[in-house]
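I have a structure I would like to understand better, so I am pasting it below and will then ask my questions one at a time.
With one protein chain held back, the other chains of the complex are shown just where they sit.
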Amino acid sequence: MAKLYFRYAAMNAGKSTALLQAAHNYEERGMQVALFTAAHDSRSGRGVIASRLGLSRPAATFGPDTVFERAALPPALACVLVDEAQFLTAAQVVQLHRMAHLEGMPVLCYGLRGDFRGEAFPGSAKLLTLADELEEMKTICACGRKASMNMRLDAAGRRVLEGEQVLIGGNERYRAACPSCYYAGDDVDATQAPGLFG
Amino acid sequence: MAKLYFRYAAMNAGKSTALLQAAHNYEERGMQVALFTAAHDSRSGRGVIASRLGLSRPAATFGPDTVFERAALPPALACVLVDEAQFLTAAQVVQLHRMAHLEGMPVLCYGLRGDFRGEAFPGSAKLLTLADELEEMKTICACGRKASMNMRLDAAGRRVLEGEQVLIGGNERYRAACPSCYYAGDDVDATQAPGLFG
Amino acid sequence: MAKLYFRYAAMNAGKSTALLQAAHNYEERGMQVALFTAAHDSRSGRGVIASRLGLSRPAATFGPDTVFERAALPPALACVLVDEAQFLTAAQVVQLHRMAHLEGMPVLCYGLRGDFRGEAFPGSAKLLTLADELEEMKTICACGRKASMNMRLDAAGRRVLEGEQVLIGGNERYRAACPSCYYAGDDVDATQAPGLFG
Partner (left out) sequence: MAKLYFRYAAMNAGKSTALLQAAHNYEERGMQVALFTAAHDSRSGRGVIASRLGLSRPAATFGPDTVFERAALPPALACVLVDEAQFLTAAQVVQLHRMAHLEGMPVLCYGLRGDFRGEAFPGSAKLLTLADELEEMKTICACGRKASMNMRLDAAGRRVLEGEQVLIGGNERYRAACPSCYYAGDDVDATQAPGLFG
C-alpha cells in the first residue's frame, strides 16, 4: 500500500538533499517522479529544489490554490515528492493523503516542523496529524545536542521572538537550536546562520 | 538530557497499558513517577488510568487550568507520565517541554493523534510540533492494515462524519481504521467498537 | 504487504506485556492469533507468556527443531506472535521471514538484543539482519538513562562477566544497564535485579 510520508526537521538538516536522493533512487530504477516545491520560496529561484551541498534540479511549484489530483499527473508516475511541505494548506495535505491511499501513489513530503515561535506551519500541522510515517531528519545545535527548534535572528544577529511566520524578502536569518538553547534565549552568532529555509 | 516524548496512536492501541508498563519499569528500579490523566475522561472514573487488558491505577487529573511546574511535584521525582495527552492545552505542552529541558525532568505523554474528522486535538497538535521524540504505537484496522485514523459511530453503528470533537456522556462509539477504510466510508459494525477512548 | 517485525529491548522493558496487548488488539477485532514462546523458558512454566504486570496466557512453545510453516497454522490466522525470539535459530527466522513475504502472514517477534557479554543471541542476530521493521522498546538504567545492555549478577549480587549465554536453573540475576554503567563495571545491587528474562 502506498503511504504519505512526512520527513520533518529543523532548518539546515539536509531535507532538500534527501529529497533529491530519493528522486535519484526512483529514477535509477527506471521510475518516474514528480517534484514540487513552494512557489514563495525565493531562496533558489522559482521552481528549483536546491541543497546546501550544491545539488539542484527544477521542480513544479505549488501555491495555496494548487489542487493535487492524480489525473493531473503523468499516468506512469511512481512517486510524488514535495519540498517545503510546511507551506501546503491543510486541504492539500488531505488531497495528498487521499491520493496515497485511494490511488496508490506514494507521497514523500519534506519540511519544517515548527516556526521560530515554536508554532506549527499549516502544512506541517496537518502532515503531523495524517501522515502514515513521521520520520525525523536530525541536525545539531551549536551546543552539540539535537536541534528540533528554529531561532530567527535580525540583521545584527540578535534573536527575534515575535513577528510574522514567514517574511519574504526580509533580511532575517535562522538557526536550528536544541530546546535548552532555544528556551535559554542565549545570544546567537549571526555568522552561524546559513540562510533562509535551507 | 531529559526529553519530552509523545507516544501517539489511534484508539484502542494499548496506550494506557504502555504507560502503566513504563511506570512499573521506573518503580521497579526504585524511582518515583507522577501519573496524570485528563479530568474529563469519564470512562474509568475520575483519576484512574485503566487499560483494556484489566490493569488500572489511580492518577492525578489535569484540566485546562492545571499548571505543570516542577516545584509542585515531589523533589525526588524521576518521570512524569501523562495519559489522554490529546486533551492538554498548547500552553501545558510548552510547560512540559520546558520542564524536560530546563529542569531535566523526562515527560512521557500518551494520546490520540487526530479525532474522528481527521482534525488534531489541541494537545496532540502542540506535542507533534514540540516533542523531542514522536513514537507511533501501532494497532490494526478491521481489514488488517495499520490503523492511523478514528471513526465515530452512532448508537445504531452508523458512521458519523460531523459533530463535536468530544461528546461526554454520549453514546458514541469509535473504531480505529486505516486511511483506505476511513476514506472509503464503508459501513462499520458497531460490535467492533470497543468503547470510548480506550 | 505482511512484514516481519522485531521488537527488541534489554531485559525487563515490558516485551511480554506488549506482545499480549498486540494479541488483544487483533482478537478484539475478531481476528485469530498464534502465540509462541521458547520451550526452555522456565520462568513462567512451559508454554506460558507472562508479564511482570501480572498478565499471562498460554502459548505454544518452540525448540530448535520446530519448523514454522504456514500449512501447520490455522487457515484463518491473522498474525503470528513470538516471545523470547532471541532463542529462535537462524533457520527459523528465515522461515518466518518467508512466511511474511510469500504467504502474507504478519509476524511479530519480541526478544532481547544482546546477552550479558554484549554478544548477540542467535535469533536476534538473524532478526536484526532480516526483519522489515526494527523497533526498540525502551527501558531505563538505574542511573536514569536508556538501558540497552544487560548485566549478569551472581547470587551475591556481584557482576559476572563471563560464562554461558544462558544458564537454565542457575541463580543468576540480570539487570538492564546503559552502556556507560555497563562499561564502567560499577558494582550493582542484586535487589534491583527482578528476575530471569523478564
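Each chain gets a letter, A, B and C, in the order it is written, and its residues are counted from 1.
We adopt the following convention: contacts are C-beta pairs under 8 Å (C-beta built on N, C-alpha and C of every residue); 3 or more make two chains touch, one makes a residue touch a chain.
Owing to the predicted nature of the structure, the values given are computational and were not obtained by experimental measurement.
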item	value
Which displayed chains the unshown chain touches	A, C
Listed residues C:H40, C:R57, C:R70 or C:R98, member touching the removed chain	C:R98
Positions on subunit A contacted by the hidden chain, ascending	12-14, 17-18, 20-22, 24-26, 28-31, 51-55, 78, 106, 139-142, 144, 192, 194
Positions on subunit C contacted by the hidden chain, ascending	1, 94, 97-98, 100-102, 113-114, 118-120, 124-126, 128-130, 132, 134, 136, 145-146, 148, 178-180, 183-184
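Here is the rule we use: only the chains that are shown with their structure count from here on.
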item	value
Touch-based graph of the chains, sorted into line, ring, star, complete or other	line
Subunit A on subunit C, rotation in degrees - Cα superposition, rounded to nearest 5	180
Rounded Å distance, subunit B centre to subunit C centre (Cα mean)	27
Where subunit A and subunit C are represented by their mean Cα positions, the distance between them in whole Å	38
Where subunit A touches two or more other chains at once, by residue number	1
